[in-house]
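Take a look at the structure set out below.
Note that this complex is displayed minus one protein chain, with the remaining chains in position.
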Amino acid sequence: MVSLSKRTALCRWFQAGLTVLVCLCTTGCWDSLEIEQRAMVLGLSVDIAQVPSDDSHFATERNTGNASESPRPLQVQGRPESEAATARATAKETARMPIRLTAQIPIPGRIPLGPGESGGGGANNPSQSVWVVHSTGETVTEALQCLQQQVADPLFFGHLRVIVVSREFAQKRGLSDLMDYLRRNPQVRRTLWILVSEHEAAKLLATAPPLKRVPTLYLISTMDQAIRLGKFPTEFLGVAESKVVMKGRDMVLPYVDVQHGETMLLQGMAFFRDYRLAGVVTGIPGVYTYMELCGIRQGGIVDRAQLPGGSWVVLQSYRRRRSIRLQMVQDQPVFDVYVHIDFHIHQTSGDPLNLSNPATLRLIERRESEKIISAQKDLIRRTQQAGSDIVGFGEFVRAYRPGWWDAHIQTKDRWREVYKTLPVHLHVKSRVRVYGMRAR
Amino acid sequence: MIHKTVYRHITVMEAVAIFIGSSFGIGILALPRMAVEAADTGAPLLTLCGLCLTLFGALLITLLARRFPNDTVVRAGERVIGKWPARLMGVCLAVFFILLTALGAREFTTVVAVAVLPRTPVEATTLVMLLLAASSVRNNFTSFAYIQLFYQPFLFIPSVLIPTLALKNAIFTNLLPLWGNGEGHWWAGMASVAALLQGGFVLGFLVPAMIEPRRMPQVLLWGGIFIGSVYLLFVIASLAVFGSMEIRNLMWPTLEMAKITMLPGEVLERLDAAFLAIWVTAAFAGLYTTYFIASLVIKDVLRFEDHAFLSWALLPFIFMAAMLPPNVVQVYRAMEWLGRIGLVLTIGYPLILLAVAWMRGVREERGLPEQADSTL
Partner (left out) sequence: MTLWSRWMKPKSGPRKQPLPPDKVLQEYKSQKFDGHVKKALRLIEEMLGENDDLVIRDFRVCQTHDAAAAYFANIVNRDTSNENIFRPLMDMKPSAARARLRGRALREVIVKEALHHEEVYLRTDMIEVIEDIMHGHTAVFVEGCDKVIVVDARMVPHRTPEQPYTEQVIRGARDGFVEQLSTNITLLRYRLQTPNFRIKMMKIGRLSRTKVAVCYVEGLVRPALVQEVLDRLKMIHVDGVLDAGTLEQFIEDNHWSPFPQVQNSERPDKCVASLLEGRIVILTDGTPFSLIVPAVFVQFYQTMDDYSERWLMASLVRLVRLVALIFSLVFPSIYVSIIAFNPELIPTNFAVAVAGGRAGVPFPAVVEVLVMEISMEVLREATLRLPQQVGGALSIVGVLIVGQSAVAAGFASPITVVIIALTTIGSFATPAYNAAIALRILRFVLTILAGFFGLYGVVVGLILISNHMLSLRSFGVPYLSPVVPMNMQGLKDALMRAPLWWMWRRPQQLDPIDSRRLAPGAARKLLSQNSNTLDPVKPRRLR
């Protein structure tokens, strides 16, 4: 019995050994690549190259805060209709618009390990801890290949957190091929942010406030904090990818700009029609209105309500609820959007105002509601003109009236036509909850 | 050689574990896409229907087992439809499960190659996977049950964790309408979903080794609940997160879902590679089952005493079959066809056996012997 069990045990070990041996012999460390041998691309910027003819134009520079002045970017200030018109650019046009990529790669030795200040030199200046490389190419892949030729280590996109796209690029060329590349590449994360920059994207990527060790991480923390403070909805790449292919919805992306040459300003959002930028909403109320209509619970934006008699109140929303009612009137969808917002009052214009009076509070609430409704109307009108259903009314129709949808709509283009004249009735109810430590 | 007799020893819990382990495979990675392609937002409903189809197949096996509590499916077939027809069917089953093992391994290594090990040849990873399965297939049924039971937590924890964490980004309207927009091809979709669950055929070999074969319906119930809830959870979560249109764009939606989930506290920023690594256990459990079934079927057909040496004997064939499809498209097409054929075998065959047995009135003599005549 012992001999038998011994034999089988020997067999088993022989097999285990064989397994390991085969592993070792048939394989090498094909995919092993040390972390410091990867050129970790933390941020990318995509512009339309100004000098398309010069294909072999490599520009490598150490970014030292006062980056070399690039040609002045195009200022595109058009009405949404014309923007939509330019969006219908042909493939031929695309070919004439080469891409200019800028990559931000951290320099390993420059970024200290651990919380202390003891590290390599340049730890105090975040802009010196990264290496900025430029390249151009007809497509993203070609541009990246061109980039790879300048960087010895293989580029690694596992930690790619931000792609800044210039408004010009998003408008003229569209994000279709860029997003296709991002979908295909297994290294790219879906929590990546695509930011649309008003001016040159490369410049935005180089903004380096001394708050973080790596400039890109500053951009990321800007976005993360914006979400936490209720300044912006969660619209990272994965969300945008889902929305852009939905039949009854379009994507929005954050719209940013450089301010004073060194900080990033989150100034609004860009809305898209398919993969092309269809317009931008700037200013706090625009984003705020979008978040209301989408029913994002987290509030946080401060707003000032003007009261009759010259006094005013500063309100901060902290919670919202939204419900949407869809009715079919004469076989056409009609929407009622009910938004309920809770406010804190942060500041008033001063003494004559008595908040402990319920009538005053009601007045404030009514004023604020009116203001919000007008902002919402404005947003819906603009998106209707652009044919970009960012709130996703179409999704509601598809979800709750599938019979009608299947009979009349079916495609995104047809929904877009319907959306342009879609009646949306807005109902806003504001509620002031508390007004701070002051009793009146 | 001494004729081995082994006591009945598989408990109900182990049987449930075997059933679950057989059904958790690599198919789950593509499941949401398959379901959405067939039924749009009706994917959860379709998955439920597919599960019902599978459970129906399992029920047939259970009924057969109730009639022949001491025989495996193959041996019961010999008693019902005669020796040679049953052997022929046995050969078909064996070939089917060999191919299923091969394609399962290939599918998994394709995922691995695309997602984490792009430069490692598929041959190497496939061979490692098959060697792992083959070295385990040598074990007897008890160890098979133990191994399946042991890996349950590693299947369930990520299957619950990842969809739940991903639900943070869910949009409710993505799930509506429940039956999907437009015309779906529901029957084909159901077949595809049910085809993922064909490892459940192992129940047909389980019965002679179970302590209480009468409690087989319980196994079916619990197994169905667990498998169904996890399958539905994956489909619902990925549908709610991505929407039906985006899922069509994603090769392996479940893996993408792991990509957007972040462990609380940001210990790991994305879970896809970790999920895939843990999912090796699921792939192993699935492969192990189909490989095991293939060797058991051959053992029964050829009346071998022991199936151990078959594990190495089958390995070259399985490896070659796994290497046949040239690209990922062909892998999935082959899976689809094989799955359809497999349904005919794994559901149709027990159905025919039951019908014939009922008409001819063949049934096992009552009472269970303490020892089962089997080397399981």
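Every chain is named by a letter (A and B) in the order it is written, and numbering of its residues begins at 1.
As a working rule, contacts are C-beta pairs under 8 Å (C-beta built on N, C-alpha and C of every residue); 3 or more make two chains touch, one makes a residue touch a chain.
What you are looking at is a predicted structure, and each value in this text was computed from that prediction instead of being measured.
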Touch criterion as defined above, residue of B:E14, B:D40, B:E78 or B:D300 at the omitted chain: B:E14
Contact partner of the left-out chain, one of B:I81, B:I147, B:L165 or B:M190: B:I147
Omitted-chain contact residue, chosen from B:I20, B:I278 or B:L310: B:I278
Option touching the unshown chain, where B:L268, B:L302 or B:A355 are the choices: B:L268
Which of A:Q50, A:Q187 or A:Q316 contacts the chain that the document leaves out: A:Q187
For chain A, residues in touch with the removed chain: 2, 5-6, 9-10, 12-13, 16, 19-20, 23-24, 27-29, 31-36, 38, 40, 42, 106, 108-114, 119-120, 156, 158-159, 161, 187, 189, 213-214, 217, 220
Hidden partner chain, residues of chain B it touches: 11, 13-14, 112, 116-117, 120, 125, 128-129, 132, 135-136, 139, 143, 145-147, 149-151, 266, 268-271, 273-274, 276-278, 280-281, 284
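Going forward, only the chains that are shown with their structure count from here on.
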Footprint of chain B on chain A - complex, ascending: 12, 15-16, 18-19, 22-23, 26-27, 30-31, 183, 186, 189-191, 234, 238-239, 241-243, 245-247, 392, 395-396, 398-400, 402, 405-406, 410
Contacting residues of chain B [partner chain A, same complex]: 41, 114-121, 123-124, 127-128, 131-132, 135, 138, 169, 171, 173-177, 179-182, 241-243, 245-246, 248-250, 256, 259-260, 262, 269-270
